[in-house]
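One protein chain is absent from this view; the other protein chains keep their places.
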Amino acid sequence: MSDRMFLKDLLKPHRIAMAAVAGGLTLLLAINMDWSWMPKYTPDILRALWITMALLAGSIVIGFLLAVPIGLVQVTGPRPLSLLAKTFCTLIRGTPILLQMWVLYYGLGSLFPYLPGLRGSWIWPFLIESWPYALVALTLSFAGYEGEVMRGAFKGVPRGELEAARAMGMHPLTILRRIWLPRAVQRVLPTLGGELILQLKATPLVATIAVVDIYAVFGRIRQETFITYEPLLMLALIYLLLAGSITFAMRLLEMKLSASR
Amino acid sequence: MKLKLALTGLAIATLAPLASAAEPVRIGIATEAYPPFSTPDASGSYTGWEVDIIHAICAEAKLDCTIVATAWDGIIPSLTAEKIDVIAASLSINEERLQVIDFSNKYYQTGASVAVAKGSDITPTPSGVAGKTIGVQSGSIHQAYALKHFPDATLREYQTQDEANQDLFAGRIDGALADVLILEEFLKSEEGMLCCEDAGLVAADQDIHGLGIGFGLRKGSDDLKAQLNAAIDVIRANGTYDEITAGYFNFNIFGE
Partner (left out) sequence: MATAYRDMSASELLSLTPPGWGGVLLDGLIVSLQVALLGYLIGLCIGLVGATLKRSGGPVIRDLMSVYTTLVRAIPELVLILLAYFAMPELVNALLTAAGQPRIEINGFVAGVLVIGFVQGAYATEVLRGAMASVPVGHIEAAQSFGMHPWRIFHRITLPELLPSALPGLSNLWLIATKDTALLAVVGFTELTLAARQAAGATKHHFLFLMAAGALYLIVTLLSAQLFRVLENRANRGARHV
C-alpha cells in the first residue's frame, strides 16, 4: 500500500518536470564529459568497492556488539565500568576520527622498531597490513557513537516493563535478553539508518592510511588521468547509491520487524 | 631614497611589457615534507633545496613570487584551476603530464632506487622484488614504474613519501621505491640509519622517468616559461645553482 502511495507521490506534475530536468542534466553530463577512463579502471573500482563495503559491514557489526555493553554498563553500573565506558565515548566523540586513525596507524607504527619481540609474534602479520587499523578505528568510532545511543535507549525502556518481569521471577539475564535488549534495539532502529550512513561517510578516511578503498581508487584515477571532475562526480554517485541502498535496506528491515509484531 | 625610487621606477618601466612581472606569481609547492627538497619547519615556512632554487630563480627573473602550499595529490588540478601559476614540487617531465600541462626546462634530474630493511635480500629488479611489499607514493612516476616493471610485487600506495618512509621504518613494507635523493636523505636520518639501506638504482625507463624535473606551468603561459628558462640558465652559469646545491648535496644533481 505504501508503495503505491510512494508512486503516486512521485507522479505529481512538478516532480515529473524536476525528474525530467535532472535526467536531462545527467544526459548532458554523460555526453559532454570524458568517461573514456571508465572501462580501464572498472576492475579496480569493483575491487575497492568491495573493500569499502567489507570495512563498513565489519565495523558496524563488531561496533554494535561493543556498543551494547558500553551502553548497558552506563545504565546499570558498576561504577568503575560505567566510568570507563563514559570516558571511552567522550574520547571517541570528542576527537576527529581522522586523528584517531592516524594515532592508531602512524602513532603505533612509530613504536614498532623499539619492540624487538614483535616481529616474531603471531600478531605481526596483522600489524604490517593496513586494513586491520582501518577496521579497528572505524569499529571503535562506531562503538563510541552507538554506545551513547544505546545508553539512551536502555534508559528509555519503561521501568514498569522491567519491574513486571522481575516480579514474575525472571532471571536478570533473561530480562536483558528477552525484554530490555529487544526493546532498546527497537528504540534505536529508526535512527540506525542515519548512523549507518554517517559510518559510510567515515570510510573514505582509510585512504589516508594506505588502504585502497573506493575513495583511494578515484584519487589514483584523478592522478593518472589528470581528469578532475568526472571521477569526483562518479565517486559522489557511488556513495549516493550506497547510502540509498542502506536507507532502503533499513526500511525493509523496519517493515519486517513491525509486521512480525 | 629618491635615487632608489627613481631606479625602481626605471626598472618597472623597462619591465612593463612583461605583464606577468607586475602581478605576483603563485608558486605551488607540496604541503607534505619532501626532504631535502622542501620541508616545513616550526615557524610555518618551507626550507630546502627546491625552495632555495625557486627563490633564486624568482630573484633572477625579477618575479614577485608567493609560495602556496598545496596537497601533492591535487597539485596539477590546482595549476589548471588557476589556484597556482607554477608547480615547484619535483615534478618529472613526462609524456602523460605534457598532455595536460607545460613544463619549463629541467632544473634537476635523478634516478629512482629502492630502500630496504638492513640485511634484506631485495634487489631493485623485477625478480628481486617478487613477492615483496613495496611502498610507493600514489600518483608518482614511481608508482607507474612499479606497476609496469614490478608485476610480481605487492604495491602499497601512500599519499606522501614521508608516510612510505615511516612504514618502511616500522617494518610494514619490505621496500620503498622513490627518488634516490629522497631515499638517501631518509637513510641519513636517525630512523633511516637505524633500520634501512639502499638496495640500488632501478633500471631507467625513459617513458616513465622522463626528461628530468621541471617547473609545471599552465599551457599557454609562454612568457612565464621563457622567464623561468632564462633564469635557470643564468643561475646555472653564474654559480648560484652550484652554491645552493653544495649546501645539500655533495655531487652534481643537474644530470648529464
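Labels for the chains are A and B, by order of writing; each one numbers its residues from 1.
Keep this in mind: a contact is a pair of C-beta atoms (placed from the backbone, for glycine too) under 8 Å apart; a residue touches a chain by one contact, two chains touch by 3 or more.
None of the values given here were measured: they were computed from a predicted structure.
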item: Of A:11, A:27, A:83 or A:98, the one touching the omitted chain in the full complex; value: A:98
item: Touch with the omitted chain, as defined above, among B:43, B:127, B:206 or B:250; value: B:43
item: Absent-chain interface as seen on chain A, which is shown; value: 12, 14-15, 18, 90-91, 93-100, 102-103, 106-111, 194, 197, 200-205, 208, 215, 228-229, 232, 235-236, 239-240, 243-244
item: Residue ranges of chain B at the interface with the undisplayed chain; value: 30-33, 39-44, 69-74, 77-78, 81-83, 162, 166, 189-191
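Quick note on the criterion: only the chains that are shown with their structure count from here on.
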item: Residues of chain B defined as touching chain A within the complex; value: 73-74, 76-77, 80-81, 96-97, 99-101, 133, 135, 138-139, 143-144, 156-159, 163, 166-167, 169-173, 191, 194-195
item: Contacting residues of chain A [partner chain B, same complex]; value: 106, 109-110, 112-113, 119, 127-130, 207-208, 210, 212, 216, 219-220, 222-224, 226, 228
